[in-house]
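Every protein chain except one is present and positioned as in the full complex.
This part shows chain A:
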Amino acid sequence: MLALQILIDGFAISTLFALGALGFTLIFGVSGVLNLAHGGLLVIAAMIAWYVGTSLGYGADWGALAGLAACVAAALLTYLGVVRPIERSRAIPARERELFVLTATLLWGVMIEEALSYAFTNSPVTVKPLIGGTIDLFGVSTPINELLIAAIAWLAMGGLWLLVNRTRIGKRLLAASINPRGLTLLGFELGTIYLIVWLVYGALAGIAGVLLGSFLGSGSGYIPGLTGSAFTIVVLGGLGSVSGTLIAAYIVGYIETVTAYLISPSLRDVPALILLVVVLYVRPQGLLGRR
C-alpha cells in the first residue's frame, strides 16, 4: 500500500520535475544559455494563472491560458531584453559573454522575484486545478488533478519530441545545438532559430509553471528553489541532454518521495543533493552529457 502510494506520488512529482527542467536544458542545448531566471518564469505563469483564474474569477481554463501566454511573453522579454543585447554587445569580449549572460539572467530572476513580491506579496497561492476531486487508484485515494498533470506533462514532452525529430524547424534547432556555425554557413538565420527556441521554451515553462502551481502552490519565495531544482536535474542528467534530463528527473523525484515517506518529509531535498555531488565527482559531464 505504501509502495503504491510512493509509486503514484513519485510519478506525478517526477513528471513535473521533468517538464520543468526540460525547457531549461533545451535552451542550454540549443543556444548555450544557462537561464538562471528559469524559476521566475515558472512562477510568473503560476501567479498570472491564479490571478486571472481565481482572483479575477475567470475560471481554471482561462487562468491556465493566461499564465501560459504570460510565460511566453516573459521568455521573449528575457531573450530580447536581457540575453540578446549581451550576445550582440561589442563592449563585452566574446569569451566573457557566457558569464555576462549567466549573471544577467541571475539578476533578472531576482528582479522578477522582487516584482512579484511587490505585486502579489510573497504569500503563496495555489492555482485552481483543471479538474477537482479524487479517485481510488488500487486503493490509494489520488487527486484526479495529479493524474491530469502527469498526462499533460507527457503530452507536452511528446509534442517537443515530435517538433524536434519530425519537423523542419526541429531539425534546424537540432543543427543549431550541434554546429551553429555550420548552420549559418548554410544560409540559415541563427537569430530566428534562437527566437523560436525561446518561444518553445516559454511554452514549456508556462505549462510546467501552471501545473506546478496547481500541485505544489506558487509564490515569489519559490523562485530560487525552482531554479535550483531544475539546475540539479539538468546537471545530473548532463547539460543539454533531453533524455538525460528525463532520467534524472525521475531519479530525483523518486529519491525525494521515498525519503519523504520512509525517513522524514523535512529531509526530502538532501539525498538528491548528495547524489549530485557524487555524480559531479565521478562523472562531471552528468549521466548522458556530451560536454
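Keep in mind that, in the parts below, a residue touches a chain if its C-beta (ideal position, glycine included) is under 8 Å from a C-beta of that chain, and two chains touch if they have at least 3 such contacts; residues count from 1.
Simple rule for what comes next: contacts and distances are computed from a predicted model.
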item: Among "N-acetyltransferase domain-containing protein", "Malonate decarboxylase beta subunit", "Fe-S cluster assembly protein SufD" or "ABC transporter substrate-binding protein", UniProt-listed name of the chain not shown; value: "ABC transporter substrate-binding protein"
item: Contact residue for the chain not shown (choose from A:125, A:150, A:203 or A:279); value: A:125
item: Touching the absent chain when the full complex is considered, from A:89, A:103 or A:134; value: A:134
item: Among A:31, A:78 or A:145, residue touching the chain not depicted; value: A:145
item: Full-complex contact with the absent chain, from A:32, A:159, A:180 or A:217; value: A:217
item: Contacts of chain A with the absent chain, listed as residue ranges; value: 2, 5, 9, 13, 50, 54-55, 117-118, 121-129, 132, 134, 141, 143, 145, 216-217, 219-220, 225, 257, 260-261, 265-266, 268
